[in-house]
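One chain of protein is taken out of this complex; the other chains stay put.
Should a chain be cited, it is by its letter among A, B and C, assigned in written order, with residues numbered from 1 in that chain.
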Amino acid sequence: MEISSIDINCDLGESYGNFQVGNDAVVFPYLSSCNIACGFHGGDPLTIINTIESAKRYGVTIGAHPSYPDLQGFGRRKLKMPAADLAAAIQYQVGALQALCLKTGMRVRYVKPHGALYNTCFSDMEECRTVVNAIKEMDDQLMFMGLANSLMASVATELDVPFIAEAFADRRYTSDGKLQSRRIAGSVITTPEQAVEQVRQMLLQGTVTTDGPAAFPIEPMSICIHGDNHAAEGILMALDALLTELGIEKKACVSS
Amino acid sequence: MEISSIDINCDLGESYGNFQVGNDAVVFPYLSSCNIACGFHGGDPLTIINTIESAKRYGVTIGAHPSYPDLQGFGRRKLKMPAADLAAAIQYQVGALQALCLKTGMRVRYVKPHGALYNTCFSDMEECRTVVNAIKEMDDQLMFMGLANSLMASVATELDVPFIAEAFADRRYTSDGKLQSRRIAGSVITTPEQAVEQVRQMLLQGTVTTDGPAAFPIEPMSICIHGDNHAAEGILMALDALLTELGIEKKACVSS
Amino acid sequence: MEISSIDINCDLGESYGNFQVGNDAVVFPYLSSCNIACGFHGGDPLTIINTIESAKRYGVTIGAHPSYPDLQGFGRRKLKMPAADLAAAIQYQVGALQALCLKTGMRVRYVKPHGALYNTCFSDMEECRTVVNAIKEMDDQLMFMGLANSLMASVATELDVPFIAEAFADRRYTSDGKLQSRRIAGSVITTPEQAVEQVRQMLLQGTVTTDGPAAFPIEPMSICIHGDNHAAEGILMALDALLTELGIEKKACVSS
Partner (left out) sequence: MEISSIDINCDLGESYGNFQVGNDAVVFPYLSSCNIACGFHGGDPLTIINTIESAKRYGVTIGAHPSYPDLQGFGRRKLKMPAADLAAAIQYQVGALQALCLKTGMRVRYVKPHGALYNTCFSDMEECRTVVNAIKEMDDQLMFMGLANSLMASVATELDVPFIAEAFADRRYTSDGKLQSRRIAGSVITTPEQAVEQVRQMLLQGTVTTDGPAAFPIEPMSICIHGDNHAAEGILMALDALLTELGIEKKACVSS
């Protein structure tokens, strides 16, 4: 494995009116890609527009970050939607973001499901197909971003949608390569040292340490950091140093 | 005044999940244009997509019908939003509809504000400018549909946005050419005879009877019928007969 | 089995602002109990107050009909809420209804979960316990209404909450005594004849025909009719005739 460049992505634009979430202004300068909330778990229209403008200013590639419609649960609760409703909900969100991007001279380049929808996508093949088909039907140039070496990758391949394999700098993994639930203590990594350690292992050895005895093979094209992690800026700075040390360029998988 | 064609428009796609509103299937065959709800006062994503597909099937031109965010009040309650929030809310709604139309090979051709936002637009010049500017910024091909001979027409002219002047077959007018509030008994016309009478006068004399002593001058390019009016189908059939009688073609102001 | 009286219940007050659902005015005269929506799947505050006043006028016992927070899905979509959030959501809804009842001199006498929450309660013991405990904690006089001969009955017994066993006049049953999914054609009974036949068998033989070879034992204290069933009034009239024929009194399980 020889990596010359890697993408750094973060979920942004998740504030909702007076309810402020994350630290977008702080993390933007470190990113090559951003996943912008589309209004269903966060992201009121003005926040979305402002986030698109920031992405443009920083030259950051834009992805859509659609969710189940669940503001109260921040999209972190599984909602069992009929497939047609789910597909429509995703197309509505991606479409709204796409239109607001065009106004600013930007484009949505990929889609990354949010929260419980993301988790469902790496564990429920039928629902993952619904999501990927919905994306493809919108715009066959759109890429799908999901968990590296997971069901999400297989479904994208099956449906012939270009896939961006991502791995998490600040989340622990289970032995089968999934994310440990946020409800388990320690599932979120909060020190730059540990986050960098995890990413270094991914980049150099192509594996991640898990909650089981064995490491899991992982070869990410993009590294995700959570903006609401209090250590986000520290982690991002440490990652920059790591990439410099390893001679790896920070670069989006698709230009903005 | 010599009219060779006129548009017939109706607000559609306003159902929300299990909550059914209007009689879209019944009225669609009579329309040349339809104003599709965008999710903020009605119109869940699947309803929107189904409505776009119906419009395509019937060859009906599509307009966006954005609203204040107020599902509980069906967009009929004035919400005092800061201008930047309002502009963003309109662009989000129009954008979502635009993107869902493109997927079906259709386009949003015009924007008609809904409910309380419509009423604000013909009485508050600043807010009307916010709305029209938001539309223009999205897509300078978009037309603005509003109340004939009102502030909405002036603002569209001032901002150089093409205007579709509409008049209502099933609503009473005040002496200054505005719509009588729905809270006043008799403000909604519910018999085909009275509706046709009102439209006949508009088309032949260029005026509408009001609640004052004098008629108000009105020269509509489009006639609006409300789909939730129980007499909607009867009114639409009677209008068809009237247009045939007068030798006026039913035709959208802009092709679908 | 010898029944001297039976309760007839219906879900009411589910309209939401301009979105009208059901035919409350038509069905009220036939009921002994009503389950009033609490705002999370339907039921805006004014609708709730008006429904309470109708219940008072008709002498109908009031139950609370709480739901997952899901207006778009009308509470018919399973939402995986953490137990503490679910308990709080139920107590909020029941509490709001209780307070609005007190204002009118009425009381909430029982709680019947709505839609997907109801379905979860008869298939997921942990979540059913969360619901029943939440009810008990609010007011230990509150009864719990649920599917006869189901997990809901066992949990109520286990937690020492008085249980109202209900059966459905207008829904088909599966071989294990659960409700057939609404997504299966024919799962909703829409003729008075078939509905009365099903109830007659319940009352006389203590069984219900299912989608399997065998009937399922069922001894309801209350019969539920769906108000949004187009045949609701016909079914209710036919049930009245059946009760007269059998000499069974129509009476709520607890006075209003």
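Criterion: a residue touches a chain if its C-beta (ideal position, glycine included) is under 8 Å from a C-beta of that chain, and two chains touch if they have at least 3 such contacts.
Keep in mind that what you see is a predicted model, and the values were worked out from it rather than measured.
Check B:E14, B:D70, B:D139 or B:D170 against the missing chain and you find that the one touching it is B:D70. Among C:V26, C:A84, C:I184 or C:M237, the one in contact with the hidden chain is C:A84. In the complete assembly, the contact with the undisplayed chain comes from A:V21, out of A:I8, A:V21, A:M81 or A:V111. From the options C:M138, C:I218 or C:A231, the residue with contact to the unseen chain in the full assembly is C:M138. Residues of subunit C that touch the chain left out of the display are 39, 44-46, 48-49, 84-85, 88-89, 91-100, 102-103, 137-138.
One chain is missing from the display, and on subunit A it is touched by residues 16-21, 42, 44, 71-74, 76.
Interface residues of subunit B with the unshown chain, by the touch rule above, are 69-70, 72-73, 77-82, 85, 116, 183.
As a convention for this text, only the chains that are shown with their structure count from here on.
The pairing of subunit A with subunit C is characterised as same-residue: of all residue numbers used at this interface, over half are used by both copies. For the pair subunit A and subunit C, the distance between mean C-alpha positions equals 42 Å. Touching two or more other chains at once are residues 44 of subunit B.
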